[in-house]
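What follows is a single structure, written as structure tokens, with notes after it.
What you see is the complex with one protein chain gone and the rest in place.
Chain IDs A and B follow the sequence of writing; residue 1 opens each chain.
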Amino acid sequence: MKFAYYPGCVAKGGAPELYKSVNACLGPLGIEVEELHGAACTGAGVLTERNPELADTLNARTFAMAERLGLPILTICSTCTGTMYASHERLKDDAYRARINEHLADEGLEYRGTTEIYHLMWILVEKIGLDKVRSLVKRPLNGLRIAPFYGCYIVRPSRLVDPEHQKRDTYLEQIIAHLGADAVDYSGKTKCCGFPITTMNRRNALKLTGRNIAEAKDQGADLMVTPCPLCHLNLDGQQIDAARVIGRSLDVPILHLPQLLGLAFGLSPEELGLRHHIVTPRTVLQKFLAGAAV
Amino acid sequence: MKVTLRVKRYDPERDRSPRWQEYTVEVEDYATVLDALIKVREEIDESLALRCSCRSHICGSCAMRINQKGGLACKTKLAEVAGDGGTVVVEPAGNLPVVKDLVVDLVPFFDKVRAVDPYLQPAGPPPEREYIASNEDMENVKGAMACILCGACVSDCTVLEVDPDFLGPAALAKAWRFVADPRDAADEERLGALSERNGIWDCTHCFMCVEVCPKDVKPMERILDLRRRAMEAGFKNNNGSRHSDAFVETIRESGRLDETKVAIRSTSGLGELLSWSGVGLRSFLHGKVPLSHKPIPGAEHVRKIFDKLETKAGEAQ
Partner (left out) sequence: MLQHDVLVVGAGLAGMRAALEAKKQGVDVAIMSKVYPVRSHSNAAQGGINAALSEDDSWESHAFDTVKGSDYLGDQDAIEILAKEAPQAIIELENFGVTFNRDERGRLGSRNFGGASHARTYFVGDFTGQAILHVMFEQLLRTGLTSYDEWFVTQLVKDDSGAIRGVVAMDIRTGQLHLVKAKAVVLATGGMGRVYEPSTNALICTGDGMALAYRAGALLMDMEMVQFHPTTLKANGALLSEAARGEGAYLLNKDGERFMFKYAPNKLELASRDVVSRAEQIEINEGRGVDGCVLFDLRHLGAEKIMERLPQIRELALEFAGVDIIHEPVPVRPGMHYIMGGIKTDVWGKTNLDGLFAAGECACVNVHGGNRLGANSLLETVVFGKRAGAAAAEYVKSVGDVRVSEAWLRDEEARIEGLLKRPEGEKAAALRLEMGQTMTRNVGVFRTGEQLLEAQAKIQELKQRYQRVSVGDKGRIFNTNLQFVLELENMLDLAEVVVASALFRTESRGAHTRLDYPNRDDANWLKHTVATYTAAGPKLDTRPVTITRWEPQERKY
């Protein structure tokens, strides 16, 4: 199974542990990748709101690169995925695509409209299969209570990101279960982490962050897992400030999806970049994965 | 088809806090949640309070939360949310105070609609006949005119959960309807006011309103369009606009996002910047701040695309 790999900006910037942990998991999962080193940022929705044609051009450029390789795109970020899907939808219009292609002509690129996009989370369920995933588990996460946190762009608008009604907004729970852990149910799982308004209204952003973590914790979560590095920036990176704003202690470690996979696959904390976490998962993991060197 | 409604009830004259009550009813296969609620009210429990009127999703009375999701009870088929023998959870709309059972207080809702000066403000006296306008423009505005002010979007807005002062998706979509209307001449005042606190820049872009809107108004997209129009109109002395500019600039420069630079450039000044020092330091200590930001291979092609398509932003700067 081979993909054109689009890690996105944050995996190569503020969340290096994501990039690292994906690389560590690809082998066991049997995924081959060719990284799209020359692909630009998707615009994360910010470019779209400002200049849709510009955002669509950058994304068409990425789609064209993958198309040239004859490979579907693998993403590891909810926001990248959602933004790409929105461009992808608009680029289905032949006339519009032709106009966008004019902007790509200088670089000798053309997007013909055939590229498919998959987030790692979708690949696990739809391409690899959860039974296969379970068969790779060497260290079952038995007893761990994990709260899924999707991020907005990978679940909404559902008619865009889940057009075939595959219930993609339940995949994290299914994955958690197949790794041996218990999924915690709470209303915040598909809500906003607050990241997009971090610079516009930090107080509201932190309240959102804090509220979601607190709810997960109150439902008994030992840790949370997210398929979106932007959510991670807030849930982990700003958790201390969020706790202060909502006036209660949180201290809930936040794992990236591939880190959770890696732990179950028996990979080491170093390979998964766990030292990069602001809220360290060490204590939780030591308690539950006794015997494992964490 | 037999279904069970699990209804969140609250009678301020009897209950100290909300309680759950279950009703099982037999309904037609095509029945909606509203059909079932009416059946309950008429045949089982006359004290169940809810608003409803048209039964064909045009009056906007019956917005509530069904299985944790905002929507119109008259537009939600039981077969889709419960199925035969299933249970459907019905609660009052969120983000508004509950008056009784499924009835919420709409005063704050309409106050926000009122706050955006929701009426056409043309320049000068009206023409002798109609204003000349293209059908395309009217079709465009119609997208937001389809809003029935039901409040489903407000019910599920994530920002309103933490900040009741946010104008919210319904009022902002209403504001958009005038800004986008070629007959309205108050764009400048409107965009200026909407760029203030509690306005367009407080939307967190979570798509919740787009997801739940029963009339496909896409309030969030209207809000994002208002941001673009506000920036174009020169309302740029705010963190939202600075963030947008900084975001664009770092991608233009290197093809990819430079989070550190965006964060620094988005703030209003040194004071605000200092409030970020804790996060910055912690991130640095955990190896989360890249020491150098390398451009992508072929970044010059990206720059060319920006130069071609972002002239407007360039001019505004």
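Here is the rule we go by: contacts are C-beta pairs under 8 Å (C-beta built on N, C-alpha and C of every residue); 3 or more make two chains touch, one makes a residue touch a chain.
As the structure is a prediction and not an experimental result, all values here were calculated from the model.
Q: Taking the complete complex into account, which shown chains does the hidden chain touch?
A: Output: missing chain touches B.
Q: I'm checking contacts with the chain that's been left out. Which of B:Met1, B:Cys54 or B:Ala233 qualifies?
A: B:Cys54
Q: Which listed residue, B:Lys69, B:Arg183 or B:Arg229, touches the chain dropped from view?
A: Touching the chain that is not displayed is residue B:Arg183.
Q: Hey, which of B:Glu22, B:Asp45 or B:Glu189 is the one touching the hidden chain?
A: Spelled out, the listed residue whose C-beta touches the missing chain is B:Asp45.
Q: To test your reading of the contact rule: which positions on chain B touch the chain that is missing from view?
A: Against the left-out chain, chain B lists 11-14, 28, 30, 35, 41-43, 45-47, 49-61, 75, 77, 99-101, 103, 106, 110, 113-114, 118-120, 122, 126-127, 129-135, 138, 141-142, 145-149, 178, 181, 183-184.
Just so we're on the same page, only the chains that are shown with their structure count from here on.
Q: Help me check something: in the complex, which residues belonging to chain B touch chain A?
A: Of all residues in chain B, those touching chain A are 68, 158-159, 161-163, 166, 197, 201-208, 210-211, 224-225, 227-228, 231, 238-240, 242-244, 247-248, 251, 255-260, 262-263, 266-267, 275, 278-279, 282-283, 286-290, 293, 296-299, 301-302, 304-306, 308-310, 312-313.
Q: Quick one: in the complex, what on chain A touches chain B?
A: Touching chain B from chain A are residues 9-10, 12-16, 37-41, 43-51, 53-54, 57-58, 61, 82, 103-104, 106-107, 152-153, 156-158, 187, 191-192, 194, 196-202, 204-205, 207-208, 211, 233, 237-238, 240-241, 275-278.
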